[in-house]
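As you look at this complex, bear in mind that one protein chain is not there, while each of the others sits in place.
Order of writing sets the labels: A and B. Residues in every chain begin at 1.
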Amino acid sequence: MKQQELEKSKEYKYGFITDIESVKAPKGLNEKVIRFISKIKKEPEWMLRWRLKAYNRLKNVKEPNWQKPKYPKINYQDLYYYSAPISAKDKPKSLDDVDPKLIETYKKLGIPLKEQEKLTGVAVDAVFDSVSVATTFKDKLTEKGIIFCPISEAIQKHPDLVKKYLGSVIPITDHYFATLNSAVFTDGSFVYIPEGVRCPMELSTYFRINASETGQFERTLIIADKGSYVSYLEGCTAPMRDENQLHAANVELVALDDAEIKYSTVQNWYPGDKDGKGGIYNFVTKRGACRGKNSKISWTQVETGSAITWKYPSCILQGDNSIGEFYSIAITNNYQKADTGTKMIHLGKNTKSKIISKGISAGNADNTYRGLVDINKKALNSRNYTQCDSLLMGNKCGAHTVPYIKNKNFSSIVEHEATTSKINEEQLYYCNQRGLNQEEAVGLIVNGFCKEVLQQLPMEFAVEAQKLVGISLEGSVG
Amino acid sequence: MLEIKNLQASINKKTILKGVNLTIKPGELHAIMGPNGSGKSTLANVLSGKNGYEISGEVNYRGKSLNNISVDERAQKGIFLAFQYPLEIPGVNTNNFIKTSLNSIRKSKGKEELDTLAFLKLVKEKSSELGIDEKILSRQLNVGFSGGEKKKNEILQMKILDPNLSILDETDSGLDIDALKIVAKGVNSSRNNEKSFLVITHYQRLLDHIKPDFVHVLSDGKIIKTGCGGLAEELEKTGYKKLK
Partner (left out) sequence: MHNFEIDSTQIDKIKKITTEEKSFRIKNLEFFKATGFPNKRFEDWKFSDFKDIVDKNFKELDTKKVSSNIKKIDLLRDFEHNYILLLNGNLHSSNFDHEDKNKITINSYDKSIDYKRSKNPLVCLNHALAENGYSLEIDKGYKFNKVLVIYNLFTKDIKNKILNNKNKIKINEKSELHVIEYTINESKSKFINNVYESIVLEKNSKFKSLFIQSNKSDGFFHKFLKNKLSLNSEYLNLIFSSGLKFNKLDIECDLVEENSRCNILSALFLNENEHQEIKTLINHLAPNCKSNQKVKNVLSSNSKGVYQGKIYVKDIAQKTDAYQLSKALLLDDNTEFNSKPELEIYADDVKCSHGSTSGNIDHESLHYLMTRGLNREDSTKLLIKGFLSDIIEFIKNPKIKKFIESMLEKQINEH
């Protein structure tokens, strides 16, 4: 076996920090901090009350511990819950009002806001450390009646919509991190697509955690009204840090009759160095409710960052004929741990769900797929197809599949398959003999393994995802 | 082109090649025949640089030793191995695979990489020369290919990658007459003064279509007899045992 080569040069591409003065809430989690957050965001009374309700409940709820990756106890009092760059305290009226230092940061991230319009046509709502700085394309979207803005803005400008749907898919009472998020969420995206409208472009959000010890608690709410369509991209980067950083987001999707929401994520959090120090803790709650008939929600994700990943994007298939899909690639290397999967709850008739999960473990990493397919008694004629495949590289890593299947309806069909394999040495040899070096060969084979999922990603992300797959597996074949 | 001096190779403490001597000049086509277990595939694997063998002796390619040169580097230097059992790699598009391979090799030579259009043009050209249906290339690499399709795919790759030294490891096994002719055509159409071939075969049949310059018999890890085309015909009649 070849010796592992330490490649210091291929460092985490996005590892840099911006030195901007930040307005920070005092450390700690208490009622004062929550009022501080609500005040600085100029929220109406009902929003503050909602937060406090969640905070009060938090006192009676315990952190869950059934998941496989164990993490060191988080001291919630030792974190800052709000940090915003000063120049963004009062909303900028146009890009020109934005601190040029911030704009430079965005350039480094590869999203030149000013040139966005000409190149890709992707509207970007850049969340920089708890406050949204700039929102482009508002005008084009406003033409169609589409609302795409930071959630803090939506609370003020569209309170009825927010009140109606916030917390309706992930209630405050759901579990510890959902409750925590409900109390201290700082920002996120709000999307509303009106009846019959097909959103003409991919909507996306780039955000990063900057200030040290700030957990990111972002809250996203996407509502697709009858007959509408939207494709939303979530991409994340984070700087290198020594202390672990917490990311506990809540994402709620609501699809009404005949509507479709496509939600794609390419997660590129800092995974911790080769010895497992540092890195992001990614505990996210994502849930989609297919409320209406014939509605459809699909989750596509490529997870390669995070020291610990813990997320189960789910679909509640309420409306008859609704469809839920989950496509995922989870890659863990070095000392990363992932416990991820999905829940498909079939309530309505003729509902369909499809789960394709590809897990790749290398180094000393641990990768667990945890899924639930629950076919309710009344879910006549429903179908589920699940395929989870694991690829192991080396024998110090582990792959674990834990699928729960509950079928209470005799007219429904549930199919589940799982396989485990390794990268065949013979396959590598074959690629080598055709002139590909070890890295290229591994990249090719792994991309082939993940193909079904990669095909689901919107074009912009597919290329970044493929490269990410390659970088994440460096040093894994020795 | 290729100079092998007293090559010994063992794996799992078992010695398979026990002192092979062979010289192949540019433009020559050598055939190696021999009974099962004589070490034919081992020779092919060792020449391609496969890991896992303990080697002693000299192997020189174009005047330079191949010692410590990895499999992919040897491929980039112009050595091609047509596998006896080509592997399946699910999810990987065949065209994409060959393009990546070709460009890797071109890059190492300092040549410009081909873009998709130019590559597809090249593929069309070479596959029609050989009489292979190019649609096979839009499938996943070797997945669900019949034995014949796999071997034809190997020969097509050989034509596209254009190596200096091609080693064919029992490429003729399991082929029907038509497929055999395609393989032969692929080899014959590439022969010139500069390219060399090492054809490993079990049966004389292939050598009816590909005329070798030299025929060697490998038995129990050593070359025990060398001759020209007629030797193959003789073997067909008498078998290997009589040679010993």
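Keep in mind that, in the parts below, a contact is a pair of C-beta atoms (placed from the backbone, for glycine too) under 8 Å apart; a residue touches a chain by one contact, two chains touch by 3 or more.
Keep in mind that this is a model prediction, so the values were computed, not measured.
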Query raised in the report: The complex has one chain that is not drawn here; which of the drawn chains does it touch?
Result: A
Query raised in the report: Thinking of the whole complex, not just what is shown, which of A:Val266, A:Ala338 or A:Val414 touches the missing chain?
Result: A:Val414
Report summary line: Touch assignment to the omitted chain, from A:Pro159, A:Pro403 or A:Pro458, lands on A:Pro403
Query - Residue, one of A:Leu392, A:Leu444 or A:Leu457, that touches the chain absent here - result: A:Leu392
Report task. Mind listing the subunit A residues that contact the chain we can't see here? Result -> 377, 390, 392-422
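Note that only the chains that are shown with their structure count from here on.
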Query - Whole-Å gap separating subunit A and subunit B, where each centre is the average of the chain's CA atoms - result: 48
Requested in this report: Over in the complex, which subunit B residues touch subunit A? Could you list them?
Outcome: 48-51, 70-72, 74-76, 80-81, 83, 86-87, 89-92, 97-98, 100-102, 104-105, 108, 140-141, 157, 161
Query raised in the report: Mind pulling up the subunit A residues that touch subunit B in the complex?
Result: 424, 426-427, 429-438, 440-441, 444-445, 447-452
